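I'd like to ask you about the structure that follows.
Omission of a single protein chain aside, the complex is shown with its protein chains in their original locations.
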Amino acid sequence: MTGAPARALAVAARLRELGILVALGLVVLAVTLLSPSFLHLDNLGQVLLSVSLVAIAAAGQTIVVLTRNVDLSVGSMVGLVAFVTGDLLKQHALGVPEAVLAGCVLGLGLGAVNGAIVTIGRVPAIVATLGTLNVYRGLDFFVAGGKEVSAYDLPRAYLGIATSAVAGIPVLIVAAAVIAAAVAFVLRSTRPGRALYAIGSNPAAADAVGIPSQRLVFAAFAASGLLCGVAGVLWGSRFGTVNAFAASGLELEVIAAVVVGGVNIFGGSGTVFGAMLGALLLGTIDNALTLLRLSQFWLQAIDGVVILLAVGADATIRGSLQRALRARSGRR
Amino acid sequence: MSGNGARGIALAAAAVLLAACGGSGGGGGSSSGGGVNVAFLPKQVNNPYFDTAASGGQEAAKELGGQFKQVGPSEASGSAQVPYIQTLTQQHVGAIVVSADDPDAIAPALKQAMQKGIKVVGYDSSPATDARNVFVNQADSKDIGEIQVKMICEEIPGCAGEVGIVSATSTATNQNAWIDFMQKAIQSNSQYANLKLVKTVYGNDDPQTSVTVTQGLLQSYPNLKGIISPTSVGIVAAAQVLEQTGRAGKVALTGLGTPNSMKQYVKDGTAREFALWNVKDLGYLSYYVAALMAQGKLGGKQGDKFTAGRLGSYTIGQGGVVLLGPPFVFKADNIDQFNF
Partner (left out) sequence: MSAALRPLLRRRETLLVVLLALFVALGSALSPYFFDAQNFSDLADDLMEKAIMALPLALIIIAGEIDLSVESMLGLSSALLGLSFGLGLPLWAGIPLVLLVGALGGLLNGLLVTWARLPSLVVTLGTLALYRGLAYVVLGPRAVSHWPAAFNAFGFGDVPGTLVPWPLLVFAALAIVFAFVLHRTWIGRQLYATGKSQEAARFAGVRVARLKTMLFVLSGVLAALAGVILTARLASARADNGQGFVLDVVTAVLLGGVNIFGGEGTIAGVVLAVFVIGVLRNALTLADVAPDAQSTAVGALLIVSVAGPNVVGRIRAAWRNREVWT
């Protein structure tokens, strides 16, 4: 895709990201005026820590959504990996590095199963991942057998992974940033990455041009699973105590971040950077409401409104863009 | 396509059988033999506190030659317990021993069970008064509330400052009763005149939620001097957060917790003391009450006396309540003696 439409879409993407940054700036400004403790380093650290887990899963979700699919099993994958990793360490079955690797590989496997159901089974993604959401959570429950992994069962080395600092910044935050950068690079600068955009915006055309859609969609789901595996390992490290219910509902937060970040739910456009900003904006709003001592019961309602506003803004921008493109090309 | 349909059936059946074989392991076993059949239904199953009570119930079951099983939701929520009560009713158990997450949500189902002759014994957190025969309370609710205030007062220098509470679910009968008594104690006792309960946050007995709401509490009340967490999941989460944010020692922590999960925090000073009771005995006593009632040997009215194995004799008090005993304070010098 070259020429005016490509440039216009790139402009739209930048505008969208700018929009989130502006919204973020406004929220930060408003909160700091009302509650200066927001800008304290330890508060910002807490915000970034909780956002980072969502962000890592959101990076994987972006890859999947770009291809005109969706992955609802995110929460179950993260929870299952978190529990299994913790359990392996609790039973002293593996050392810390091996357990971490095992967790990531498990995530990759779970994502691959998703990919297989979607590509080989030809099951629509929303149906497939709705099914695996339940299957993986059930698996988690079966593995847990009604017990939990407690923080005091785990080696300090594992618990320290998420929060120990690299040049003053916790590993979890650094990991999220590195992953986001890596995924963004793959999406923007490699052939398979750009092919994902093509698959999402016009699947028939992508096939016609010779793009191996099935293989790439499978890879997208596997990648989402792998990133959920990483998130799961870091989840266990951050929270310590994990039960079979861990990370329930995470998929909603992740999809919200992606949508707020400007990734089109119908595929074909959006960036990882946008998804990261979306996660950051939602996390900041949550933190702001807590600082303002708003009852925790308002949070969900406000999250819902933010999602609706974000999608509405998207549609408006896209509508204006389409009109501008049509006007320029002289059609109708 | 009919072939595909048949294949679909076969695969689905296989999936179902797999799930059935795999899942039944998670429900908790029942001891063999006949005798009275008692089922424990805690607020949630993957909770070490309730597992310990269950071990007490199993001990009692062995002594009495009865059956024991524990079922329950993996998430503490009012409505989640209802299907389990209906199932137990359908399975015609002798008695249900239940800790209520929402005393009213489970009342209709419990009443139906009672109508069918099943005895309902509350433990830890009582269902609605007219939806249970007897309630085995671990300790007097007033005592439990007051001892936590006493401990936080001892831990905060000068016994003055803002105190926050990290509770379980917002509807839990037991936590709400204790918090009520905490507030009354602070208002009425001049010793606590400079303590101020500023906020109660709800962690829903979920480790992650408890961590998140504790962080929120600390961030929104930067001058907080103490945290009381009357739930074993919450107090561990609060201890974790205090250590992670470097506030351990600057913000006092106490509440109710299990020795194993709190051992390291007591030793390193994050929570120098906390209270509980003998959880295993709670399960043991509850089983006895339930079994005796199911066998018709105990009526359940105020004044009825009975003997509960190794715990000795008890009398049913006002409102059908049996008290296990006074709360117990754990500190660094005694915590090693316990293993639960």
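Note that the chains are named A and B in the order they appear, and that numbering of residues resets to 1 at the start of each chain.
As a working rule, a residue touches a chain if its C-beta (ideal position, glycine included) is under 8 Å from a C-beta of that chain, and two chains touch if they have at least 3 such contacts.
Here the structure is a predicted model, which means the values were calculated and not measured.
Checked against the full complex, the one of B:Gly65, B:Pro83 or B:Gly319 touching the unshown chain is B:Pro83. From the set A:Ala93, A:Ala182, A:Ala205 or A:Val305, the residue in touch with the chain omitted from the display is A:Val305, counting the whole complex.
Among B:Asp104, B:Glu154, B:Asp180 or B:Asp336, only B:Asp104 touches the chain that is left out of the view.
Residue positions on chain B in contact with the hidden chain: 1-5, 7-9, 11-13, 15-20, 22-24, 26-27, 45, 69, 71, 73-74, 77-80, 82-84, 86-87, 90-92, 102, 104-105, 107-108, 112, 128, 169-171, 202, in rising order.
Listed here are the chain A residues that touch the chain not shown: 70, 117, 120-124, 126-128, 130-135, 137-142, 146, 244, 252, 255-256, 259, 265-266, 295, 297-305, 307-308, 311-312, 315, 319.
What we mean here is this: only the chains that are shown with their structure count from here on.
Put simply, the C-alpha centre of chain A and that of chain B have 35 angstrom between them. Against chain A, the residues of chain B that register as touching in their complex are 19, 22-23, 25-28, 45-48, 51, 74-75, 199, 201-202, 206-208, 211-213, 215-216, 219-220, 222, 233, 236-237, 240, 244-246, 260-261, 263-264. Considering their complex, residues 35, 37, 42-43, 46, 50, 138, 141-142, 144-148, 150-152, 163, 239-248, 287, 290-293, 296 of chain A touch chain B.
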